[in-house]
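The other protein chains are all here in position, but one chain of the complex has been omitted.
Read from first to last, the chains carry the letters A and B; within each, the first residue is number 1.
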Amino acid sequence: MQKIEELMYKRASEMLESGEVDRVIAWKKGETCYDVSPATFTKDNLEGFVYDAFCGANLSKYLVEESKKGGKILVFLKPCDTYSFNQLLSEHRIKRENVYVIGIECQGKIDANKLQKKGIDGILSVEEKGDKLTVKTLYGDKEIAFEEALSVKCETCKSKEFAVSDETIVLNEMRDNREKRFEAVERLEKMTEEERYAFWQAELSKCIRCNACRNVCPACTCTHCVFDNDKSGIAGKANADSFEEKLFHIIRSYHVAGRCTDCGECSRVCPQNIPLHLINRKYIKDMNEFYGEYQAGAAVTALNPIVDFTKEDVEAATVVGGKK
Amino acid sequence: MIKIKVSLLDDLYKKIAETYPLYLPVEVAGEVNYGKYNSDSKVRLDVLKTVKSPKDAFFPQSENLVKFKVDGQKIEVIDVREEAKPFVVMGVRACDYKAFDVLDRVFLVDPLDTYYQTKREAGIVITAACGRPDETCFCTVFGIDPTDPKGDVTTWLVDGYLYWRANTAKGEELTKAVSSLAEETDGKAVDKQKEEVKKILKKLPNADIKPEVFDENMLDLFHDKKWQKLSEACLGCGTCTFVCPTCQCFDIKEFITNDGVNRFRCWDSCMYKDFTKTAGGQPRPTQMQRFRQRFMHKLVYYPKNNGGLYSCVGCGRCVKKCPQHLNIVKVIKAFGGDDNE
Partner (left out) sequence: MQEITTTHKPLIVAFCCNWCSYAGADLAGSSRLSYPAEVKIIRVPCSCRVNPIFVLKAFQRGADGVILCGCHPGDCHYSTGNYHTRRRMALMFSMLNYFGIEKERTRIEWVSAAEGAKFSQVMNDFAKTINELGENRRLEDLRCKK
């Protein structure tokens, strides 16, 4: 990753220097190893530019606002992020002509919360050594396999291809776990209704309605969300009732169904680690099964299955059951 | 001081729960939050930080204030407040306990918040000393001693025992109720742990930040150009405010039920677009302004009104939980509050 970072830094400073781009959107070093934040960089200030295993954030949504500000922007996108970018393009949310995309190698990102769950607390720094991580902590050095610290969204990484890019910086073969993508959804489908109900009841009872999942989602770009609109009849701020959580998460995921590229940001940002991607992924799996394979963001011109139809579509009763 | 074997903790919870509703850190679906104890609860006293702080016990995320029942042309106003019964909150860390003080100065001054007051007076707080601080902790910056929190009872978890010290009359009473499970101790093990933890506290990466930089000229801070840069990645979600033990803003909303109206209050977040929105619009239209509001409130406005007390207690939850890792430590450091520079 070090090498990739150097190459990225080089390209960023070159392009800023030559005036090809005015701003760069990338990641900025934080106070500890894991608190990396998305940031814009300009010609005279590339301080803190970083690309390492903690740069999980998807930068494509920031382009919605940035590309409107004028000037040319260089953005670094990981393979999964390029799908979000493409999807936003097809919704006319980003001005393509203002953006220069460099696709970058990604070997999966790691999650500090996961390290903590594995009993590694007091994290001071993390060093990658092959497929192992050496973690310096307040309580001594610990070692853990890279795989075990992998962020939830990378466990089932769907792609090593870039859906869109103007150039790429890739040195090594990338991770691809797409065959595992629907495993968790299938496990849930095999459960009984009672078990599934208990599963979601427990998971969603943790929801604090912080809206992080909505605000981070590259598919959620409404300027005025239905949940913030008092006139919608479903506006709500409170987790007042278990119904509210279900309503929020069902509608949130439904609204992005067909546009969700499965980037996994919702699960990454959830402070309560609710596996929100399993909701979105259920829609994706259903659409694949009912209406044919579809990957949002793979192509700019594709018609989202939820706004499309064929005369031979399956009936709800056939796929869901329900008639006794 | 008394001590109770860790293997007897379940009996301890049961004993307390016999008389009082007991709230303590319980694990649900992999995450630890405060919850009401029952015999199936998976209690996690060992976990340093619950995701949400215990402020829920006194200031719940959503709380019914009043109900209106509509019958034809008649409207009946129903007070939903129940008579306050004593309850116990167990496992409160020093930072979270200090946060109650911050909340008190908001809710227990004129105009008095009786919803908060009744709960606050009925609550018996059992604090828990920290045995294993995290890298995100910086409570010592605000003069908090995590090894010896106050509260009605203080507990320490050391070497297979829960050490227990009553601090108040309420605490003494509770101690009597659980004394059958306990044995007397001199508390030397506690002192030893305190010293070890204090060594760790000195090594914490954020232990030397200086919030005093915010004591400077308020208007200069307000108009500082750094806010723009600091807030640029902010998503405008409410994670930081909802996991924060001292955030106290709420919104009053109404829910129309099938036969009336529930008026309730729920936590609000200054990060939200519709925060304090009125007919005249939103007073802080940009995310930068909303972001600035949060930190100015914690480090400038609140201390100005409360004799210099910051409304941050250094629990470090926002450091860990912010989706894009913007946090109060970064803000303080950006304004020069970093000894290392």
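To be clear about the criterion, a residue touches a chain if its C-beta (ideal position, glycine included) is under 8 Å from a C-beta of that chain, and two chains touch if they have at least 3 such contacts.
Everything numeric here is computed off the predicted structure, so don't read it as measured data.
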| item | value |
| --- | --- |
| Contact with the hidden chain (one of A:E47, A:E97 or A:E193) | A:E193 |
| Option touching the unshown chain, where A:C55, A:L88, A:A149 or A:A257 are the choices | A:A257 |
| Where the missing chain touches chain A, by residue | 188-189, 193-201, 233-234, 240-241, 243-244, 246-247, 250-251, 253-254, 257, 279, 282-283, 286-287, 290-291, 305-311, 313-317, 319-324 |
| Chain B, residues in touch with the chain not shown (by the definition above) | 255, 257-259, 262 |
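Heads up, the rule we're going with is that only the chains that are shown with their structure count from here on.
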| item | value |
| --- | --- |
| Centroid spacing, where centroids are CA-atom means, of chain A and chain B in whole angstrom | 30 |
| Residue ranges of chain A in contact with chain B within the complex | 30-32, 34-40, 57, 62, 112-113, 117, 121-124, 137-139, 202-203, 205-206, 208-212, 214-216, 228, 236-240, 268-269, 271-274 |
| Interfacial residue positions of chain B with respect to chain A in the complex | 28-31, 33, 48, 51-52, 61-62, 132-136, 200, 203-206, 229, 232-233, 235-239, 241-243, 251, 253, 255, 264, 266-269, 272-274, 319-327, 329-330, 333 |
